[in-house]
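Heads up, one of the protein chains got dropped from this complex, but the rest are sitting where they should.
Chain nomenclature is as follows: A and B, assigned in order of appearance, with residue numbering initiated at 1 for each chain independently.
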Amino acid sequence: MNEMEIGKKRKRRLLYGLALLLAFMLLFTLIARAASAFTTTRVIMDVPMARRIEHIVSASGVTEKNRELAVLAQENLLVETVYVSQGESVAAGTLLAQLSMDSIEEQIRGQEEELALLRLQLASAQENENQAAQERKKALSRATEDYERICREQEEAVEAARSRCQAAEDALARYRQELEAGGAVPEVGGEGEPPAGGGSAGPEGEPSAGGSGADPGEKQAQLDRLKEDLGQAQAALEAARQSQSDACRSAARSLEDARQQAATDYSARITELSITQKERELAELMQVKEAGGQVLSPVDGVITQIYLAVGQKTTDTAAFTMADLTSGLRYVAKIGKEDAAYVEVGDEVTLKAAGKEIPGLTVFSLEETDEDTVQVTVLVPQGEISMGEYAQMEVVKRSGEYDTTIPLSAIHTENGKKYVYVAEEEETVLGTQLTARKVEVEIVEQNDRYGAVAQGMIGADTPVIVSSDSYLKAGDTIRLQQE
Amino acid sequence: MKRSNRKRALWGWLFVLPGFTGVLVFYLVPFLDVVRRSFLNAMGGGFVGVSNYRSVLENEAFRLAARNTLRFALVCLPLLLLLSLVLAVLLQSLLTLPARQHPGILKAARLVKSAYLVPLAVPAASIVLLWRLVFDARGLLNGWIHSLGGEGADWMHTGAAFGVLVFSYLWKNTGYDVVLWLAGLSAVPQELYEAARVDGANRVMCFFKITLPCIRPMAVTIIIISFLNSFKVFREAYLVAGNYPQDNIYLLQHLFNNWFRELSMDKMAAGAVLLSMCILALVLLLEKSWNGAGRE
Partner (left out) sequence: MKKTILRAVTLALLLLLALLTISPLLFLASGSLTGGGELSKSLGPILYGGDDYAGWKLLPLYPTLRHFVEVLLDSPEFFQMFWNTVKLTAGVLAGQILFATTSAWGLARYRFPGRRQVYLLYIILMMMPFQVTMLSQYLVLDRLGLYDSLWAVIWPGAFSTFSVFLMFRFFEGIPESILEAARIDGAGEFAIFLRLGLPLGAPGILSALVLQFLEMWSMIEQPVTFLKTKSLWPLSLYLPEIGLEQAGLALCASCLAVLPALLVFGIGQEYLEQGIMAAAVKE
């Protein structure tokens, strides 16, 4: 009996054990399911949309002057008062600075004195000039006279020499004739008169007692003598000519020199010019004086720089520089290189400044300031915004329409390639489950919120995983986030 | 009387009906349909006579499977019977001891019997993992053989796979048969032993002359049951080797599964009918031949 009881007890215990085991299993089933559900990544999915990719480039910038001009003031005047400060906007005609009248008067006086001095200088210079002219005239006439005289004398000398030469020649020729003819004693007369002052002594007409029947030696000697005479005459002629040219030349030179002294003296002219200049300065000073020594603003603008200092003298450079508001303002902002890819000259820009919005402006220029930044300039017409004001610019670029665009959070990058995750139904031991599948995609264009996927990579209706509550890997089981 | 008889009969039918309906629906009627199909072609269309049977009998795979099944039975059954008989006899000698004098031994014997039965409770799926570890080419058995200086075999991928199956079958069914033998042994009347001992027979003679004949009917039963259980060894084979195992362990169930997958319904039908006929014949034959007198 006891055995049976023990047996029964044992059986009961085992039965309890079995029941316990089943309960245990049930509990763990729930725990395991819960754990798996907990660790299953939950995802939010979204269907790609067709949209245009919008690139909004915005930056902060400031308006600055567009055109700058310089306001000049007469130099060397004392600045009495400066009425404006840097950055102040002034209307046209505003009094910018007051120059000291005394200093103007002083300046004027100084100028006038200088002018008088100059005039005197001019007068004396002119005097000198006249005198010099007269002397020149005298020298010139003298030189001319000398020249003519010398030429005449030389000419006569030459003439004399020539005639003597001719005579010698004739004598020689006659003798030769005679010799050939048979020996008539030629009369070698001194036909030629020896020129006054003539140089060479010509054959003095020594009647050559020629003789007929002179012996050949005598004939030859006579011939030789005649030839020598001729030679001498020729030499004398040559000498005469030479001296003629020399004398004429030197006379001509003197004449030339005399003429040349007509070279001018410019000092008068210079003085004249200085006078003109001074007169002009004076006129200017008079103008300033008439204007009451005031420096006025020529246009509506903003004072950018003041170069005057009270108590100092004005300089010959600008007294003020101001931004010319009538030409409008310029707005500049800096954007990064990547953003710059989306902005082109001519694109529409909207400026937003304190409280108001200015649409319809265009990009005027783009300039690379350094490696990573580009400066954008926009012209702003006058009156819209004040200078120095900070504003936000916005350029909106819309691309063409893309069929499949997905939020950026759906795009993942790995090893330089881009992926999205789509959900796939899979038959598992636990039933149908969703798993994540990786699909490689090519992003054609993206901005900071959406990316456009190249055609055909994923269906235009395929939902993609937009976000997951934990790190997602390909093949992971996923669950849709319940609302 | 007649009325109560009829009433009784009605009640009998009433009780049997639900189960019987199920049996009809899920077993009998469809089997008749299968018989019908065995004469048609695969799609259930034209009448093809006995060509299905012929194709099945000529099918290489079928021959292989049938051969294997038979071989398995012929190898296993004697082994099993012998082993379980020996164990049963040994166990019996301990179990029949008086409880008062040897309570410890009795307990131990009972424990041993439970231990032998445990493999019945272990699902094949659980144990298969272990078989893989033991019988792998680099597994525990080979390691053990190696350490004894022998050369192991690639159990899983060669003909030795048969041995694996035999071992698995023996492990599982020995306990079952031991219990049966014990039942048979305990049915032998003690008086016979006493009478024999009086006649001067020793234990061995007792065993061969008394015990064995008495348990002959049980032997037939055990053979039949063990044979039917041997079909279940498919489980181990499938779990270890899959759908297309090594040739030596390709069994009928493998074949039928493959036919099923290939939708060769005609072959399956013919095969099923053939198999059923064979088994029926075998069982009837065995019973008749061993027992002589007609049993149910």
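Heads up, the rule we're going with is that a contact is a pair of C-beta atoms (placed from the backbone, for glycine too) under 8 Å apart; a residue touches a chain by one contact, two chains touch by 3 or more.
As the structure is a computational prediction, the values presented were derived from the model and not from experiment.
In the whole complex, not just what's shown, which of B:Gly49, B:Pro78, B:Pro103 or B:Gly143 touches the removed chain?
Among B:Gly49, B:Pro78, B:Pro103 or B:Gly143, only B:Gly143 touches the chain that is not shown.
Considering the whole complex, which of B:Val23, B:Leu82, B:Ala195 or B:Leu212 touches the chain not shown?
Touches the omitted chain: B:Val23.
Thinking of the whole complex, not just what is shown, which of A:Leu14, A:Ala133 or A:Val345 touches the missing chain?
The missing chain is touched by A:Leu14.
Write down which of A:Thr29, A:Gln86, A:Ser141 or A:Ser365 is the residue touching the left-out chain.
Checking the options A:Thr29, A:Gln86, A:Ser141 or A:Ser365, the one contacting the hidden chain is A:Thr29.
With the missing chain put back, which residues of subunit B would touch it? List them for me.
Answer for subunit B: residues 5, 8-20, 22-23, 25-31, 33-34, 37, 87, 90-91, 93-94, 97, 105, 108-109, 111-112, 114-130, 132-133, 136, 138-140, 142-143, 146, 152, 171, 174-176, 179-180, 183-184, 218, 221-222, 224-225, 228, 231-232, 234-235, 238-239, 252-253, 256-257, 260, 265, 268-269, 271-272, 275-276, 279-280, 283, 295-296 touch the chain left out.
By the contact definition given up top, give the residues of subunit A that touch the hidden chain.
Touching the chain left out of view, subunit A contributes residues 7, 10-11, 14-15, 17-18, 21-22, 25, 28-29, 31-33, 35-36, 427-431.
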